[in-house]
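A protein chain is absent from this complex, but the other protein chains hold their places.
== chain A ==
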Amino acid sequence: MITLPLWLVPAAPLALLVLSAVPPLRPALAALLPLAALPALLAALADPVPMPVRLDWLLLGSGFTLTDRARAFLGFTALLWALAGWQAVRLLARDPARGRFLACFLLAMTGNLGLLVAEDVAAFYTFFAMMSLAAWGLVLHGQGPAQRFAGRVYIALAVVGEVALFAGLALGVHATGATEIAGMAAPAVPAQATALMAAGLLVKLGAVPLHVWLPLAHAAAPAPASAVLSGATLKAGLFGLMTVLPLGQASWPEAAATLAAMALAGLVLAPALGLAQGDPKAVLAYSSIGQMSLMALGLAAGLAAPGAWPLLGAALVLLAAHHAFAKAALFLGVPAVWATARPGLRAAVIATLALPALALAGLPGTSGWVAKDALKTALGGVDGWQAWIGAALFVASLGTALLMLRALALLARAEAKTSVPADSAAPAAVAVGLVAAGLSLLPVAPHAAKAAAPADLLPLAVAAALAAGALAIARLGRVRLAPLPPGEFLAILRSEEPPPRPLALPAPPRRSRALAPRRGRERSARPEHGALAILGIAAMLALAMATLAPDPPPVPAPVVRTEG
């Protein structure tokens, strides 16, 4: 019986990255890319659970541990990174900037896997930052104007989120004295600290209104990167929130109300905006916003009704795993669609992708139905929410179903790309197979099986009817609507780069004046767009937090200095 050391989980992709600095090794290492997630997968499946590891010399004294919840997340996260890595190697086989992409990919993978097993605050923050920053490289990879714009919005929100998380963690550690990330959910953590941590993590989760980066980034990144961004990194935000929010402790109605409002806004906005998109990947991204909002609703319920948390927590893990596989299968399927030009084959591919789409829409019998039913049951136990929760869940399901129809319709019409190799379809096929097998549900406790009620089919039926109606109106009335520009309200800020200025003449020589430091030498310029984006979004978030914060309790009096 070999016991797997937990540090190997983040170390495996990192080792691959370090070795790829040696050029002759690169081709072999690229082939090994999917295997980088293998230790993580083994750790998730190992029985007994791998022992915690303590590495005192690392960072500020770090450790790795695997909780039950982390285990479930680690299982699907590792599988997704492996599948996406497989496709990335195939898809980018002839890309000149492949090395750069794979480096960012491995770094993001390290971060994502590492944060699930990190025991202490510093390690968690390190891995989280690693994932966020490396994903910037994935978004920017294509180097076009769309990528540039998406990258700017992404990095601005990511940096602001990181900084908020840093501030929250610093406050939390100071207030409790605990260095474990699990200690950040303790009652002694001040409300401001929790709010800051949550703000940072909600950016990653894609909660409205911090979601603006999400559709842009998912549309701009190469398909395998979109698959992990949507399937795995958004879940890292959820994992972080499940770890640091005081769930299952005392009721915190103000926070629950704020979070529920954000979630409901997401459930309504995601289909509304997503249906107007013209890019299938953007539509899928909006569907992710909707699904993640559903998970945020679960978190809000946990804050409102601590008693319901055990059930809610289990349901959220189920939902996360299900969404991870189904959404990743769809994103991985996009290149499979591009690779097929023949109509018959195209129809077969679309039909295959209809399975994860239907699972997301909650077709009875699929993983989606099981997960949503579990969440519905758990949400039913929250007092005061019964009046509207049913309607909200119906809207969510209807929205998802409509978005899925829209995405498949757009995919069916997508132009074939000869540059996409046909074998990039294989990972998508495996992902669809996993959805079909319901493998996504393996690592978590089985939900009590229940017979499907006819009402569960209602959202799907309504969606189909609406879609048919819309199609009929469009055909009969010859209506054509132009898709919305990507980026929502930020689209107005989207500007093409100004043409390069003509070469400036050298400045005329100045009479030397010893004490005129500002003059002459300095060439001042306007700060870059990216710089302005970071600062602007930071200012917006600070303003929002200052106005929204439900009177924060005063910061605890300074602790007496430890002597010596």
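Quick note on the criterion: contacts are C-beta pairs under 8 Å (C-beta built on N, C-alpha and C of every residue); 3 or more make two chains touch, one makes a residue touch a chain; residues count from 1.
The rule is short, and it goes like this: contacts and distances are computed from a predicted model.
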| item | value |
| --- | --- |
| The complex's invisible chain, by UniProt name, from "Acyl carrier protein", "NADH dehydrogenase subunit M", "Ribose transport system permease protein RbsC" or "ABC transporter ATP-binding protein" | "NADH dehydrogenase subunit M" |
| Option from A:4, A:32, A:49 or A:133 whose C-beta touches the chain left out | A:133 |
| Candidate in contact with the missing chain, chosen from A:9, A:53 or A:122 | A:122 |
| Option touching the unshown chain, where A:40, A:74, A:173 or A:227 are the choices | A:173 |
| Missing-partner contacts on chain A, residue numbers | 56-62, 100, 122, 125-126, 129-130, 133, 137, 140-141, 143, 147-148, 151, 155, 159-160, 162-164, 166-167, 170-171, 173-174, 509, 512-515, 517-518, 520-532, 534-535, 538, 555, 557-559, 561-564 |
